[in-house]
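Note that this complex is displayed minus one protein chain, with the remaining chains in position.
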Amino acid sequence: MSSRPAPQIGFSFEYLMWIFTRISGLVMYLLAFVGLVMAFWMGAHQQVDIGALARWTFFPNPNHVTNTNIPDVTLGWSNAWWQVMEMLIFLFAVTHGMNGVRVIYEDYIGNTWGRALGRGIIFLLWIFLLIVGIYVILAS
Amino acid sequence: MSNYHQFDVIVVGAGGAGLMAALYASKTANTAVISKLYPTRSHTGTAQGGVGAALGNEGEDHPDWHTFDTVKGSDYLGDQDAIEFMCHEAVPAVYELEHMGLPFSRTEDGLIAQRPFGGHTNNITGKPVRRACYAADRTGHMILQTLYQQCIKNDVNFFDEFQVLDVLIENGAAAGVVALELANRELHVFHAKSVIFATGGHGRIWEITSNAYSYTGDGPAALLRRGIPMEDMEFFQFHPTGIYRMGILITEGVRGEGGILVNDKGERFMEHYAPTVKDLASRDVISRAMYLEMRDGRGINGKRYLYLDMRPETVNRYAALDGRKRPDGSPYVVTGEELLSKLPDIVDFARTYLGVDPVAQPMPVQPTAHYAMGGIPTNMYGEVVIDEANTVLPGLYAAGECACVSVHGANRLGTNSLLDLIVFGKHAGLRAAEYANGASFQTLPADPLEYANQQLDQILHSDGEEKVYVIGHEMKSVMFDEVGVFRTQEGMQKALEKIGELRERLKRVRKPDMGKVFNTELLDIWELGNLLELAEVTTVSALARTESRGGHAREDYPKRDDVNWLKHTLAWKRNGNIELGYKPVVITKFQPKERVY
Amino acid sequence: MEVTLKIFRYNPESGKKPHYEKYTVEAEPTDRVLDLLEYIKGNFDGTLSFRRSCAHGICGSDAMRINGQNRLACKLLVKDLHGAQITVEPILGLRVIKDLIVDMEPFFENYRSVLPYLINDEPAPKKERLQSPEERERFDDTTKCILCACCTTSCPSFWVNEKYVGPAAIVTAHRFIFDSRDRGAAERLKILSGQFGVYRCHTIFNCTTACPREIEVTQAIGEVKKAIGTGSLE
Partner (left out) sequence: MALKRNVGLKGIKYRGGGPMLAWALHRISGLAIVLFVGLHVISSFFMQQLGSDIATALNTVYESIYFQFIVIFIVLFHALNGLRVIILDLWPQLIKFQREATWLQWLIFIPTYGMTVTIMILNQLQGG
């Protein structure tokens, strides 16, 4: 009966992190799905056990793939494509996870000062993990 | 002194009437609201059915029809100038509530929806008219919330959980109130130019009641002790449909939507008592009819209850028999879902407290004490008047259920109370602010706390055997049996003696909680004292009135007697005794007629 | 039938620590828990303190934790508890003042913080503002709130941080945000998108389970979250 102006979309930090958490969750699903399907396509069925497959799904790093019977199993599995894939999923997982830690911390901390301190520490930890992780991926 | 406060206007009570008064007073005067409950806990929130106003959104209607219905409903005891004022103010008042944000239910055209209610008729055909503006079955809840929200918006001062014990009257004018802070039992003096009482009713006098624990008549009792008379206290409304044994109200809106009352034989007995409007006759008429049915053994299984039936098949059958139509002219047919959406809370109550699904089974109901027509006498501007000549006591105001304007006379029509709150609440607020802006503060007595302190001390030093709980129950039960729907000389005499006895026993209650923090037992004792006070006034006023009219039905005087009793009762408390006086009813347009529905 | 109530007791003036006390009473299956509390207060111990008023679940005074869940004492019948022992404790997350009475001020402060009133400065028409039944239905559910605090004090997020506005305040905000007559949605959404707004809610659903008015609280919160993201008030 009456039209009213829609409010502008508010880009608050809380909202952005909230929506990022959902999107990154979905993206991880997508990446994991790709990892899983391609692992089968590459012959995972005969080559690896399910634990390794699970690890690969989330972190497609050839180091995660072991098979005592086939010595060179990871040969086809280590290439640049998978490095990019792993970096992507790692990026999302660590960011999603560290943000989760931030959310949990801030649930409990009400004051501005504690919040700033916590954010600082978590931010540093996040950067640190990213650097180390990417280094490991590139070096493997 | 931190316990001294000064405001231009003090409002006691944060229900519909109090908040409305506060909103208006605070526009021009420094105002504070004192309430023993958090405002949103006030009893206005329980009102279900609707607020009456002749908007004519769903069929033709006029404020003048509303006026006549109210006069007739009051059994001609209402003051007709005030009634006319209220019914005409109703229309803008409801629009104002809507503008404040009240979420009324809507018609297809987006207008405020309206439903029929007992006693509201088309004056030409005599058929029920849709006059009750509603928000599902929580109209009062929405009024209370909306008004409280507006008070927040307008930064009204609140003193929540402060119980007013005493009112200060100096040099024949209001000077303030004394209140107890529940959190720490400290007494506070509120010094004010104007004091508005809006403390609600006192239905806790009766055993089966729809009223809240907090309905203990604190305001009227405090004023009575300070020499202000009470008007028409013998008129108390018993609502026909309370949940059996609990008294919880089932709104008249159920019958408005087509529900009917049936007796043990499955008869729609109201046909015999009110052939035209049947189940939508006014409340006193239906409550008495129910009583007679039960007395003659037609209660369900011979017990003291009847069925309220709102199953769609029943509703549709009787609607067809009555030839009931929708506003657009199509026959009236309802579905279970429709009833559920219009009366969700009722369905919830029935399921919770009765274990009954009202769309599938009938609900056991009995008359329940509901509404105080009588109270603090005021004129139509909310000013308290203290004698037969309607002399105004400067600076003292009352509005809402605790006041007696009198627009409800001997029997209130459903939806007129919420209307009363918003119309007279508003005008009391306006008048109080206006007065305060032109007056100066009265000097306070040397020790304003003297009376309250002395009374509290007496309770705290009590060391007897009696239990408040037991005394309260004895009062409720004798009042329900003897000063209830039907009354007799003997019965009331018995009740009066009992009240005297209970008052004595109340002085010997066992040692109460001595604590300072939320000492609710102390307040229970105080409140029971108030209830006994008002029970006595009610009974004395009722004994004197040797006729039957509206909510006051005497078996020994079954006829209305306009020759001797077309007048308002005034009751004073003087030297421990109740003294009665009378003042005329204002009659403008409508001469008393026999009342048939 | 006989039931035993185990009631949380605390009296700040006694110097004693909070403790539990047991009372055994004769009860009808259709008695409300509130009736039993009244009976105990009236007959055994007058110092037992709790708030109550309407006694039929509409004023919101008597929220308490009964058998570990937030309920209104007046809306819970003995027969629905299926047991001979009933544990009654104050609601969590607000300071206990005495027995079952808690300090409600932080709760109401949160309520006031979301602009809980209609905002519309456009000149009002002479009659009512129009609103279709569908537009009215949009926010019907959240108009039922009685501010009893059952929801907010059942929420783990509120337990750990009382600055979180809590479900009750969000329900109130929802009632206005989705009212076609209101013009204050942007302002309210801004407040609620902040640090202590809707994103402190982790869809734990305790609130919805606890609400005696059967309001879909979590859904209302979800709709507010979505409105913040999309800027749409559908």
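Letters A, B and C name the chains as they come in the text, with residue numbers starting at 1 for each one.
Simple rule for what comes next: contacts are C-beta pairs under 8 Å (C-beta built on N, C-alpha and C of every residue); 3 or more make two chains touch, one makes a residue touch a chain.
Values in this document were obtained by computation on a predicted structure and should not be read as measured data.
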Partners of the unshown chain among those that are drawn: A, C
Of C:Thr4, C:Thr30 or C:Asn67, the residue in touch with the unshown chain: C:Asn67
Interface with the unshown chain - residue positions in chain C: 10, 12, 18, 65, 67-69, 92-98, 103, 154, 156, 159-160, 162, 202-206, 208-209, 216, 218-219, 222-223, 225-226
Sites on chain A contacted by the missing partner chain, in the whole complex: 22, 25-26, 28-29, 49-51, 54, 58, 63, 66, 68, 93-94, 97-98, 100-101, 104, 129, 132-133, 135-136, 139-140
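We take it that only the chains that are shown with their structure count from here on.
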Between chain C and chain B, distance of the C-alpha-averaged centres to the nearest whole Å: 27
Residues of chain A engaged with two or more neighbouring chains: 1
Junction residues of chain C - those touching two or more other chains: 129-132, 135, 181-182
Residue ranges of chain C in contact with chain B within the complex: 11-13, 30, 38-39, 41-43, 46-47, 49-61, 75, 77, 97-99, 101, 104, 108, 112, 116-118, 120, 124, 126-133, 135-136, 139-140, 143-144, 146-147, 175-176, 179, 181-182, 214
Residues of chain C touching chain A in the complex: 129-132, 135, 157, 160-163, 180-183, 185-186, 189-190, 193-197, 199-200, 225, 227-233
Touching residues on chain A, where the partner in the complex is chain C: 1-2, 4-10, 12, 14-15, 17-19, 106-110, 115
